[in-house]
Every structure is written in C-alpha cells, then in structure tokens.
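A protein chain is absent from this complex, but the other protein chains hold their places.
Order of writing sets the labels: A and B. Residues in every chain begin at 1.
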Amino acid sequence: MISRNLSDESLGEEISSEQQAPNKNRGELRRTFQGRILRSCIVSFWVMFIAFSLLRISPGDPIRLALGTDATEEAVKVLREKFGLDKPFLVQFYDYFTGALSGNIGVSFFSQRQVNEVISTHLPVTAMIIILSMGAAIFISIPIALSVALSSRSSSKRVFGVSTSISLAIPGFFLALLGLLYFGTVLNWVPAAGYEGEFPKNLKYLWLPALVNCFSLVPILTRVLHSSLMDTLDEEFVETGVIRGVSKIKFYWSYLLRPSLAPTVVLMSYMVGVMIGGTVVMETIFSLPGIGRELIQAVSTRDYAVVQGIILVFGLIVVFVSFVGDLLGYLLDRRVTLS
Amino acid sequence: MTKKQREEGKFDIYCGLSMLSLMLVGGLLVPLLSKYGANEVTADQMMSPSLEHFFGTDLLGRDVFVRVFSAVFIDLGAAFIGVLIPLSVGTVIGTLLGISKNRRIKGVVGSLIDGINAFPFLIFVIALVAFLGAGLGSIIVALSLVNWARYARIARTRAVVINQQGYVEAARTLGYRPTRILFRHIIPNVSSETRAYALSDFIIVIIAVAALSFLGLGVNPPQAEWGGMIKDASNIITLAWWASVFPGLALSWAGISVALISEGLNRRNREGSQR
Partner (left out) sequence: MSSLEKKLLELTNLEIGIVKPGRKTLVLVNQANFQVDYGQMVGIVGESGSGKTMVCRAIIGTLQRRGVSIIGGQVLFEGEDLSQINEARWKVLRGKVIGYVPQSALAGPNPVLTVAKQLAEALEQIEGTESIKSRSKEMLDLVKIRRIDTVMKQYPYQLSGGMRQRVMIACALASKPKLLIADEPTTGLDVTVQSQIMELLKEIRRDLGTAIILISHDLALVDEVCDKIVVMHAGATVEVGTTEDLSRPRHPYTIALNSSRIDIAKPGGELITIKGNPPSVGQWMQGCRFAERCDYKDTDCSVGEQPPLFGDKDKHQTACLHADKIVRA
C-alpha cells in the first residue's frame, strides 16, 4: 500500500504537468500559424512586384507593341498616360500596389473591362476543372497506392515505379487531342463545341479535360501516398489495429490512410500550381471559357494588362492554397513539421 | 557500390539510353538521307502512311517522317539548354545563399525565390514569352528566368548541410581560399542533388517547350518542331491523324526515355542507401 500511495503522489505530478500539454500545443500552433502568415505575406509582396515589373521591364515598349507598328505617336502617348506608364517606376509600383490591395488590378488595354471582372467571370470554369481533376485523382490514387503498399510482391512495386514515370512523361496536350479524337469524334461522348455553366450539365464538357489532368496528377499523388503509407505500415500502432481486430474498412481508413494523409494534402496544395498550367492548355484545346483561354487570347492580342492581372491572381492563389495546405497538413498530423 | 546495386536499375537505364540514342541517330541521319526536305512541299497532300511516306504527309504535303526527325535537335536542344542554364545559375546562387552569413541578403533573396516559385510554372513562362515575343530564344530565356529559382531552393537547402560537414571545416582550417573551397568541395556536392532534379525537370521542360509551340508561342514556322506540328495538324486530325499523332509519339518517346533513365538512377540510389 505504501508503494501505491507513493506512485499516486508522483502520478499527481505527472498528471498536473500533463494538463499543461494542450496549452503548450496551442501556443505552438499559434506561433507556427503566425510565422507561416508572415512568410505568405512577404511572398505575396514579391508576387505583386514580379507581376508588376513584367509590364515595365519588358524589352519593347508594351504600349507600342500592343498598338502595332502603325500606331500614331499621339495614340501611344494617350495610352501611356492612361496606364500611368509615364510616371517614375516606384510611383507606378506604389499606385499598383495600393490599387491591388483595394481590389483594382488594372483595365484591359483594348476594351473597357476591369481585369478583375474578366477574372471573376472566367475563374469558376478553371476552378471547376481543377477541383474535378483533384477529386478524380484522389479517387483513383487511393486504391492504387493502397494495393501497391500492401502487396508483398516486389514486381508490383516495379510496375508501379515504371508506369508512374512513363505516365508523367506523356504530354497532356497530346493525350487531350487523342482523347478528343476518340471520345469526341468517334464515340461522340464529348460535345464538339459550346459550354453550359450550371453544375451537373458542365460535367459533360469537363470530364475529359479533368481525366487528362489526372494522367499527370495521379502518378505524383500515388507516389507520395505510397511512400507515406509505407512509413505508416512500419509504425507500431498499425500492429495495434490488427490486434484489436477492427473491421477492414476501419483499418484501411483509421490505421493506414488517415495517418498517411498529411504529406499528401500538403503535396496537393503544391500541385494546384501545376494543375493551373495543365488547365490552361486543356481550356484551349477543349474551347472552354476559363481564365487559361482568356490568358492565351490576351497574349495573342498583346493585351498586357490582362496578362499581368491573370498571372498576379494565379500567383496569389498558389501562395494562399499552399498556406492552407501546409496548415491543414499540420493540423491533420502534428508530427509533420512546417518546412 | 556492390555488384547487386549496380545491377539495380541497369535495365531501365539501358532501355532509356537506347531509346534516346535511337532518336538522336534518327535526328542526325534521317534529314541527311531522305529524298525529301523537311520543308519541301509536295503534291501528295494528307497522304496516309505508306512506304513512300512512312508517317504520311501533312496538309501542305510535307513528309511527316522527315519533319519529325528534323525536329529532334530543335526540341531536345531547346529543352537541354532550357535546363542547363537554370541548373547552373540556380546551383551557384542557391549555394552562395546557403553558405552566406548575411542574414538580410539571405532573407530578401530567399523570399524572392519563394515568390518566383509561387507562380504556376507554365503560366509564368507563357506570360514571359508574351512580353519577350514568341520564338525559341524567348522560350529559353523565359525558362531560365523562371526555373533557376527551383534549382536555387534545392541548392540552398543542400548547401547549408554540406557547409557544416567535416571536410569543408577541415579545408577551411587548412587555410584554403574560400573560392577554392566553394568550387572544389561545396558546389560539386550540392550539384549532385540539383543534377538529379535536372533529369526529371528535363521531362517537364521538353513538354513545356512543345506546349508553348502548341499554343502558338514557340518556334516560327516553317521550322519543324513537334508541338508546332501537332498544333498545325490538330485541325485536320479527323482527316489525317498521322500528321499530329507521330510528332506526339516522338515527344512522348523522348520523355519516356529520359523518365526511364531517371527511374533507373533513382532505383540504384535508393538501393544504395538501404545498405
């Protein structure tokens, strides 16, 4: 009984120190959060500066290029003044920066459209393609990664390694073209032209571009998920799941997938940038009214104000999404450290 | 390295290397030996593949087989230079940043690197090419301006580690000049990492070069280039699939060959680190 009392006493100590642990965690969470926000702000500042500089430091005079060689001096001068290009560089940047903070990122060179209006009309289509691609990719990746990780045959890992790297090496725009030829022309599963914006109807137009995006997304996702699953499989707690005899579904979900998810979520957020690139090409091939097609059009008509605005928004989106991804990964699994 | 390790991944590497050499030899010989020129217009328009024209002819009656192989050095060369420049620049800048003691420079350049990396790769290259004007030269400049930051990030992390390693310390105490230490000891070790990344980056870049041409921002016609050929023939794909499919296959072939080499080397390294 003496030993019991003794142990109870020191136990009390252990427990009282234990009760502080959550507080310590909360403080740590706040500090990480603040640090990450600060970094995102600095990076966003650079993103703005780079987007801004593009227009000012390009080798030719963008206005002259935009208007073509037969533009009059007068017209060039008017437009220069209108876009503030005659002011000193830093003044221009100050104007641009404060404008951007209040949501004004410029006006098209040729039409009277606000660039942020152009973006808000076309962003939903691009976002939809990206969300669909990611959703489909997760759906495809999980069973593949799981079955390869659980397979004891070394040949399955080999096939997995080679097929993922080959799949990454096939250009998406080529696949899209083949897909369009087969599913569009031969099978008639994809409408040849047009677009409908409402949710279930737009799937008819978007499923193929999303599927093509998956060809580059799935290999990367499965690889990360697979290696993360392999790490999890080595953990002792997986043993506990087997011993407790939990159901198969619960075992796969709570003991394998959820503990392995954090790196995948962080990666997904980084992949958004890659997806945006792929989606621009898809929109052009499938004639979908997203920002990507708008960008290509602006590039070909030399509407530099629109080009600048679009890349600014994409840059900021990527910064934001990777911030959210890091944070989500951190919350999902506190063992992940923010890099 | 043990024998087992060298065996590991050997098959992939040889496969990749032979695929690549086959393509390079084709790129060298086919334009020389063929009776058609790459830009030679014939009366046989949109002919399907035959013994006369192995890959058929395009809308203008140009021989697709010859054009596909004439493009080998353009596409591979552009991608090669588009990887080499950012690889060298990024490695040097990243290394200097990693070993630099000036916190202000480290902070500013470090966040600039993050800022550049924040832009979606292809979008940023497209925008830069838009400002620089279409063409192969602009593509290479744009690729370099964008991609050095990715190499710099890898190099910076690695350099921090290398800089603290014993042999660097030893060289320092022996009184070697800092530049000598940098180029003899630090950069070679950092670059082993960036070079490994360059191989997988090559695949991304070669696809990007073709994609830019496909979007009309690349090589000026009539120069044969895979992305441009695919674009030109994509309108007639239902009538003459061969005019766009063969350049696409060539592009995939190039990508896969490098992917196999990269996969083989990775397997070899992984196997090595397990022992």
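We take it that a residue touches a chain if its C-beta (ideal position, glycine included) is under 8 Å from a C-beta of that chain, and two chains touch if they have at least 3 such contacts.
No experiment lies behind these values; they were computed from the predicted model shown.
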Chains in view that touch the one left out, judged over the entire complex: A
Option touching the unshown chain, where A:Phe52, A:Phe109 or A:Tyr255 are the choices: A:Tyr255
Absent-chain interface as seen on chain A, which is shown: 3-4, 7-8, 10-12, 14-15, 17-19, 21-22, 25, 152, 235-237, 239-246, 250, 254-255, 258-259, 332-335
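Here, only the chains that are shown with their structure count from here on.
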Chain A-touching residues of chain B, taken from the complex the two chains share: 12, 111-112, 114-116, 118-124, 126-133, 203, 207, 210-211, 214-217, 227, 230, 234, 237-238, 241, 244-245, 248, 251-252, 255-256, 258-260, 262-263, 267
Residue ranges of chain A in contact with chain B within the complex: 39, 42-43, 45-47, 49-50, 54-55, 58-60, 62, 161-162, 165-166, 168-174, 177-178, 180-181, 185, 272-274, 276-278, 280-281, 284-285, 295-296, 298-300, 302, 304, 307-308, 310-311, 314-315, 318-319, 322
